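The complex appears here without one of its protein chains, the remainder shown in place.
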Amino acid sequence: MLTRIENWIEQRIGWRAAWEAIFLRKIPKVNWLYTLGSASLFVAINQIVTGILLTLYYVPTPDHAYDTVQFITYELPAGWFIRGLHHYGASAMVILAVLHMLRVIAYGAYKYPREVTWTSGVLLLLVVMGFGFTGYLLPWDQRAFWATIVGTRIAGTPPVVGDFILRVIRGGPELSEVTLARFYGVHVWVLPAVLLLLVGVHMVLVIRNGISAPPERGE
Amino acid sequence: MAEDRSVSRRSFLTVATVAIGGVITAIMGIPAVAYIIGPALKKQSEQEWIPVGRASKVELGVPALFKVKIQRKAGWILNEQELSFYVLTEDGRDFIAMSNICTHLGCRARWVANEGIFFCPCHNGVFAKDGTVLGGPPPRPLDRVEVKVEDDQLFILGG
Partner (left out) sequence: MNEQEKKDYLEEYKKKKEKGLPFFPDILFKDAVVSLIIFLALIALAYFVGVPLEERANPADSSYTPRPEWYFLFLFQLLKYFPGNLEVIGVVVVPTLGVLLLFALPFLDASRFRHFARRPWVSGVTALTMVGIVVLTVLALYETPPPAATAAGDPTAALYAANCAGCHGPSIQVPEGTNLHEVIAQGGHTGMPAWGADLTSDQIDALAGFILSPSGSRFFAETCGDCHAAEDLVASEPAELKNALVQGTAYGAHAGLDIPQWAGILSLEEQTALLNFLVAPDGQRLFATNCASCHGASVAVSGAEEELRATILQGGLHLDMPAWGNRLTEEEIRSLAAYVIDPESGADGKPLYQEKCTACHPGRVPSADTLTAAVEIITTGGSHETMPVWGELLTPEQMDALVTYTWDAARGTGSGLGQDIFSQNCSSCHGPFGEGGPNPTRDGDIIAPISTAEYLKTRDDITLRAIIAQGQPNFGMSPFGLAYGGPLDDTAIDALVAFLRAWENNPPVDLPPDVPADTLSLTGGEVFATVCSQCHGVNADGGVGSSLRSTAFRAANTPESIFVTINAGHEDTAMIAWGGILTAQQIQDIVDFLLSLPVSEDGQSGAPSFRVAVLPILQAKCEICHSASDPGGGWVASDYDSVMTTGDNAPAVIPGDAAASLLAQKIQNLQTFGDKMPPRQDLTPEAIQIILDWIAAGALDN
């Protein structure tokens, strides 16, 4: 019976080929350092799931942002858990992504034929940093507010265009409700879309080109 | 033999991997469900007895206006509501309380002492002392509020 259902689906979707390509592909002998990429992916999924859960209650306006974060953290069942996972997940994400990159550099894995995989990886690192920067403001507490004041001011230092950049980032000369709204929009819509796209490209390329083998001495 | 070992190892790894996935999903999923349905499970703020003042303030046969503020918080916004109602006792033992909201369109009816009626200024609704309609458009008597007295303290059921 099960086989019949499997076959029925197989004829229509062709999932076995995908399954074989993804899960049954052969991998060279690798060490534990090769789990860093998957770990990054796992944390990214964790961020997506907890992030979606947080948006159920979070309101990105200055008069409610702080209250809702307080509500999530102290009043909702497991709210501390969801927010804690998201908060520390962000740090873990940065650490894992950097370690993953160091592994790639150490093994020269960015070389032929994986240059594009590497490029998408660097973009992913930038996206992760963007997540960190925009997400930091959202709780709207003192630390969030003042760190973002400084962060955006740093972006405003380049000559000529600096002031313009600052205004674009803040949505005006001051850090305000406009800033909060756009940081939220970028954190919740723009960056996740870019992240998913890049992760997709990264994965397809990893599967297509295979995982690089740890080079032997002299290679 | 070697083949067997390989197969058993492989099936062990499969089971273990699926198990770990299941554990993570469960650890993540159960709190997530609690988190989502949390506000729904929050006890419906039940009606409770709210102290409103001293019963001895109520003169026999004359409705006395009481007001009480109640606070409600669904999530993170504190809403304050004021309940106001007239309390009437004819003998000092049995009390009735009625909302001062006119049953017609929700204006506030007020007690007109020298005529002994409740009068709603919006559309000239007139109620008797016990809240029954005497004239005007109101469709039904003033709404009653449950009331009790303990140790001279007047409580109403609300919230």
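All chains are identified by letter, namely A and B, in their written order; residue positions are counted from 1 within each chain.
Throughout what follows, a residue touches a chain if its C-beta (ideal position, glycine included) is under 8 Å from a C-beta of that chain, and two chains touch if they have at least 3 such contacts.
This is a predicted model, so every value here is computed, not measured.
Only one of A:Gly14, A:Gly84 or A:Pro173 touches the absent chain when the whole complex is considered: A:Gly84.
Across the interface with the omitted chain, subunit B contributes residues 10, 13-14, 16-17, 20-21, 23-24, 27-28, 82, 84, 108, 110.
Where subunit A meets the chain that is not shown, the touching residues are 22-30, 32, 34-36, 38-39, 42-43, 46, 62, 66, 69-70, 73, 80-81, 83-85, 87-92, 94, 96, 102, 105-115, 118-119, 122, 125-126, 129, 132-133, 136, 139-147, 149-151, 154-155, 157-159, 175, 210, 212-213, 215-219.
Just so we're on the same page, only the chains that are shown with their structure count from here on.
Rounded to a whole number, the gap between the C-alpha centres of subunit A and subunit B is 44 angstrom.
By the touch rule above, subunit B contacts subunit A in their complex via residues 28, 31-32, 34-36, 38-39, 41, 75-77. Interface residues of subunit A facing subunit B in the complex, by the touch rule stated above, are 46, 49, 53, 56-57, 64, 67-68, 70-71, 76-79, 81-82, 85.
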